[in-house]
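Here we show just some of the chains, and they stay where they sit in the whole.
The chains carry the letters A and B, assigned in the order they are written, with residues numbered from 1 in each.
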């Protein structure tokens, strides 16, 4: 997942990081849940969330909806990384193992395909032992002609 | 959704309510998110969540993961209502309209089918205007021979 490993074009990498910064500025939900956007790149993102007590459900394990929220967050940063405003049209999640208080979950999102304004992204959620906790597949939909940040074609120049 | 409309058997209704009480006692996540379990019954549940500022994502709308968390909560209370400990094997969600700060979302969950230990449940999430915000379908998996609450076959008797 490191930039050096994948050699994205510097411009695409920088754009993904600018988009992340703009999104994070207003992302109250991610902040409230203690989700960290560890890394972004073209069409990918890595997010991390420690499982807190206030994330446990009535059976004493992490609420599946909050595992989904972590995965959906990685998805959002990945599918907006090219600076087209993009929303989730839908997600499907398979829960394969429970997560417990104190676990640190990592969600790695990668693009599978992008056709016109529709994309398919996969997210793998694993715990601090590298065990798979959940798999999510998301379908993204780009809104027409809207950018997350000014495209900087000259805009950043003095 | 009212008990009178559906005439569940009183014993099944009481059991669903006892299960709800037991689950709620430890349900930190639901409490932290301000989710209210409005009503439960045999194989169904209604949950409600006001959209708070700390639920908004980087685009100023309610995080899809938290809409999913609300739906998944209704699902959990519905699929455990018969007192077999039941977990979500997976969910799929279609997001059809955004939710905004101050909206009050309601998630109504109903069972579609139950075969052996596997069930399929549908959740409809709508806002205070009755507009559909999301649809979730969940697959449930009953753990073997585990109950949420003592079955009360005499247990409640002195």
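Following the convention adopted for this analysis, a residue touches a chain if its C-beta (ideal position, glycine included) is under 8 Å from a C-beta of that chain, and two chains touch if they have at least 3 such contacts.
These figures come from a predicted structure and were not determined experimentally.
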| item | value |
| --- | --- |
| Per this structure file, total copies of the shared sequence (2 shown) | 4 |
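Criterion: only the chains that are shown with their structure count from here on.
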| item | value |
| --- | --- |
| Gap in Å, rounded to a whole number, between the CA centres of subunit B and subunit A | 26 |
| Contact footprint of subunit B on subunit A as seen in their complex | 22-32, 53-60, 62-66, 68-73, 76, 85, 87-95, 98 |
